[in-house]
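First up is the structure itself, then whatever we jot down about it.
Omission of a single protein chain aside, the complex is shown with its protein chains in their original locations.
Right after this comes chain A.
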Amino acid sequence: MRGRAVDLAVALFVLICTLPVVGLFVTSFRDKDQIAASGWWTAFSPVEETRAFRLPDRGEETGVLLGATLTGSVLAGDGRVTGFGITPRAPVAFAPGEVARFSGGGTVTVSADGAFSVSDRSGHAGGRRIYYGARLSPRLTLGNYVTVLGAEGLGRSFLNSAAVAIPSTVIPAVIACFAAYALAWMRFPGRALLVSAVVVLMAVPLQMALIPLLTLYNSAGQAFGFEAKSYVGLWLAHTGFGLPLAIFILRNAMSALPGAMIEAARMDGAGDFVIFSRVVLPLTLPALAGFAVFQFIWTWNDLLVALVFLGPQDDTLVLTGRLLNLLGSHGGDWQLLAAGAFVSIAAPLCVFFALQRYLVRGLLAGVSR
C-alpha cells in the first residue's frame, strides 16, 4: 500500500515536470485553427469547430448546378456537421437536414455528411455565407516545422547556434585541462590563492562583464581594424565565462587521482607534459565529458552573451534570439512558436538524453567538495 503511494507521488511529480513540454510538442504538429479551437490534450480526438462557408455563385466550379439547385460539400476533409445557420449570430441554429430560408428568398439545407443543397430561383443565394458547426477529425502536420525552419529562419539559426556552441565548448575544455593539472599536481608559490580565486570567479554575475568587454572589443577593433562583433570574440567570451567552472571540476577530478601513481611516473623520468597527457588526462575524461555536456547545453541555450557579442542581425542570430523574436512578432501563433521552441531545444535535449550520465557527474563535481 505504501509502495503504491510512493509510485503515485513520483508519477505525479514526473507528470507536472513533463506535461508542459509534452503539450507544446503535441501543439507543434497541430493545425492553426485546431490549436485555437481546443486544448492540446484533445489533439487526437475530433475537434468541434464553427466555421463559415461561402456558397458558390452560379457557374463556379465548386458547386454543381442542377436546374435551380446548387449542391456541394462544406467540408474539405473528414468530419460531421453538427448544425448550421445562415447568420453569424446563430451559426448552428438548424440541425443537419433541416431547411433554412434566406430572407431574400431561396432555401438551404446541410446534411450531416457536409453535403449542402441550395434551391434558389431568384439568384439571391449564390455567393452568400452560411455557417456550420462540425466535428472535424484531428489534422496533424509537419508544415509548422517546414515554416519555421525555412521562412522564419530557424534553420539558419540552428547552424549559427552550432557554430557558437561547439567551439565555445572545446576551447575552454582544452585550456582548463592544462590549468587544472598545474593547480592539482604542480608545486609553485601562490597555488592555493589561485584555487580560491577560481572559486570566487565562478560566482561573478557575467552580466557585469558585458559592457566593459564590449567597449574593449570596440576600441580594439578600431585600433587593429577587425570587426568588433565576431564568432571568435563570442567564443573567447564564452571561454572566459566557462573557465572557472571548468578548472574547478577538472582540478577536483585530477587531485582525486592517487598521488603514488603520479610519483611513480615521475620516478620513471616522465616530465610534466608526459604525465599530464599520458597519465592524468585519460583518467579525467569522464569529468571532462561532464563539463563539456554542461558547457554545450549552457552555450547553446545562452541568449544574452550571443546577443551582445554577435548582435541581433539576421545572418548571425542564434536560436534563442530567433525564438525571442518569434515571441514578439508571432505572440499568438502557437503552431509556429511550438515548432520553433522544439527546433531550439532539440539539440540540447538529444545531448541530455544521450550523455545524461556525464551531465550528472559534471553537476556533482561542480558543487561537491
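Assorted remarks:
Throughout what follows, contacts are C-beta pairs under 8 Å (C-beta built on N, C-alpha and C of every residue); 3 or more make two chains touch, one makes a residue touch a chain; residues count from 1.
Going forward, contacts and distances are computed from a predicted model.
Within the choices "XdhC/CoxI family protein", "Sugar ABC transporter permease", "Amidase" or "Aspartyl/glutamyl-tRNA(Asn/Gln) amidotransferase subunit C", the name that UniProt assigns to the complex's undisplayed chain is "Sugar ABC transporter permease".
Only one residue in the set A:S117, A:N144, A:S168 or A:T239 touches the chain that does not appear here, and it is A:T239.
Between the chain not shown and the residues A:L55, A:I86, A:V279 or A:L337, the one that touches is A:L337.
From the options A:F29, A:F53, A:Y131 or A:Y181, the residue with contact to the unseen chain in the full assembly is A:Y181. The chain not shown here is touched by just one of A:T27, A:T169 or A:T316, and that residue is A:T27.
Seen across the whole complex, the unshown chain contacts chain A at 3, 6-7, 9-11, 13-14, 17-21, 23-24, 27, 35-41, 175-176, 178-179, 181-183, 186-188, 191-192, 194-201, 203-213, 215-216, 236-237, 239-241, 243-244, 247, 272-273, 276, 297, 300-304, 308, 319-320, 323-324, 327, 334, 337-338, 340-341, 344-345, 348-349, 351-353, 356, 359-360, 363-364, 366-369.
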